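With one protein chain held back, the other chains of the complex are shown just where they sit.
Letters A and B mark the chains as written, and numbering starts fresh at 1 in each.
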Amino acid sequence: MATLVLQQLINALTVGAIYALIALGYTMVYGVLRLINFAHSEMFTAGAFVALFAAGLLGGVTGHPGVALLAGLATFVAIGLLGVSVEAVAYRPLRGTSRLAPMLSALGMAVVIQNVVMLAGGRRPLIYPSFLPRGVINVAGAIVSYKQLAILAVALVLMVGLELLVNRTSLGVKIRAVAESAETASLVGINPNLPIALIFFVGPGLGAVAGILYASYYGVATFSMGFVIGMKAFTAAILGGIGSIPGAVLGGLLLGAIETFATAWMPALTHGVIGTEYRDIFAFSVLVLILLFRPSGLLGEHVSEETMVYKRDF
Amino acid sequence: MLIFDHVTKRFGANVAIDDASLTIRPGVITAVIGPNGAGKSTLVNMAAGSFRATSGRILLDGVELQGLPKYKIARAGLSRTYQNIRLFDGLSVLQNLEVALVPRSLPTLIAQAFWLGPGAGAEVRDTCMAVLQRLGIAHLAERQAGSLAYGQQKIVELARAVAARPRAILLDEPAAGLNHGETDELKAHIQTLRGPELAIVLIEHDMRLIMSVSDDIYVMNRGAVLAHGNPEAIRDNPQVQEAYLGQPGAMGNIEAAARGRRNRVRLRAGEGLAWGQS
Partner (left out) sequence: MALMPIAVVVVGVFLPAYPLRILDLVLLYAILGMGLNIVVGYAGLLDLGYVAFYAIGAYTYALLASPQFDLHLPFLLILAIGAGLAALAGVLLGIPVLRLRGDYLAIVTLGFGEIIRVLMNNLDWMTNGPQGIARIDEASLFGWRVSTPVDFLYLLVGLAVLTFLFVWRLQESALGTALAAVREDQDAARGCGIDTTGVKLIAFATSATIGGVGGVVFASMQRFVSPESFTFWESLSIVLVVVVGGLGNPFGVMLGAGLLVLVPELLRAYADYRQLLFGVALVLVILARPMGLIRREYGPSWFARKLMAR
């Protein structure tokens, strides 16, 4: 029993770390622009496919650590640049208009990216060669794969890097200033475009790496896999408190845990009425419950309406 | 009558309002002044329902406003204008006023939308037009609110606040951003609001406007009420001079303004005409 719980905990942590990496992109964009970046989920998908392409250029041996690292880096940069261009083309011209417009634009970009991936990578699920090391170790009876350890390690490194970037660099100060209030920041001479561009580089970059990890972990990639994962990651961001970077990490890990344990125990608890096919519904239930009882999330500050509501709420 | 009864508001360790008691009587214009950070805006926002006081009561004609949602506070008879104008930019001026007169009950709204029940359209329209007429901006009725000049927008916001026939009205820095001429126009309009039933609160920095238009003044400093009295008494109060005005030189301006007031009252009748022509 204890072993089973330990096993599930490790599985939960792995999935949660991937959710957290994606949630970071949602939360940073939302924190600064108050925009649900629907295109973000497709950065995740595109990341998985671009990495495969990059590995192909590097000789095709995805399991080789050097190839994996280089391909990962190249993907981070490529998708990061894609993110920056999407912001410049589709979001920036709409800044300061109604809030409906950028969301619709983001939705359009999501459709565009997803279809480009489909046209390039095909409609059918792709068997994904893993970029992660193979093999397993036994920890107190639970089986931990090197894949899982690698995912946790990569996620940890990226999160620490982001933490340093945001809290220890002058660029990070600018990001936080713009997130606080773009207007005030511009009064003290901060051009908001630079920090915003940086966010649109880092967020999609992290999402892309999450895509590689996810596809490597499960061994498949489809052009449409971003949709559901994206919704879950956004739920994680709200769960943790949207706009909060530690919140996104906590939310991701928690959601991973809720989902893993609910999927494992629900069928037994409900005598099979609720089966594993409802896995995707748990995340949504969490979302609605959070919105009902604690809309500011776990780590989000309770913002008074005065500061939250903009001239046009929508 | 709008009453702040021993109201205290803390933000964390910060005391924004410190046991303030104010009584705003109907029929007079009550100004609340004080340096930046004195708590004037906090007071307004608290009354309008943006946040709750830590302790104390806020009563409008005997009804406790604390804890009511914003729209219920508005329905209780409190309307307001905003420091930075908040009109419905995409709607016409007339529509902006009509919003204030939307029927309160949801069933009525549904019934009207389904062609049941009487459509009160024409009546509401007439009421709104009358208000616009009174403020001299009837010719702007069909213009899009967002396309108007700043000064005009301020008057439209005032009109919207009045349209619902409130029992108390909070004017949050109405003269901010206006030039001298526009301020004088605004003053004339504030004067016309005066009625036996309506309690008017004026939050302002423009001493000239305050001294010339208000009947009763509360001076706030660091969240507490420092002084209370008519303009002359406030002008002569040494505590106010020291705490709020800082240096003795500022006093001269106030006196000039107070003198100017008497002159201007006589001019008032002519002033209302120039509005909207800019």
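A few comments on the model shown:
Here is the rule we go by: contacts are C-beta pairs under 8 Å (C-beta built on N, C-alpha and C of every residue); 3 or more make two chains touch, one makes a residue touch a chain.
Not measured: the values here are computed from a predicted model.
Among the chains on display, the ones the left-out chain touches in the entire complex are A, B. Although one chain is not drawn, the whole complex shows that of B:69, B:196 or B:238 it is B:69 that touches it.
In the complete complex, the hidden chain is touched by one of A:46, A:82 or A:110, namely A:110.
Of the candidate positions B:15, B:28, B:91 or B:193, contact with the unshown chain belongs to B:91. The chain that is not drawn here is touched, among residues B:8, B:23, B:112 or B:241, by B:112. Residues of subunit A in contact with the chain left out of this view: 34-36, 90, 93-94, 97-101, 103-105, 107-112, 114-116, 119, 227-228, 231, 234-235, 238, 275, 277-278, 280-281, 283-284, 287-288, 291-292, 295, 305-306, 308-309, 311-314. Listed here are the subunit B residues that touch the chain not shown: 48, 69-71, 74-75, 79-80, 82, 86-91, 95, 98-100, 102-104, 106, 108-110, 112-115, 119-121, 124, 160, 164.
We adopt the following convention: only the chains that are shown with their structure count from here on.
Between subunit A and subunit B the centroid-to-centroid distance comes to 47 Å (mean Cα coordinates, whole Å).
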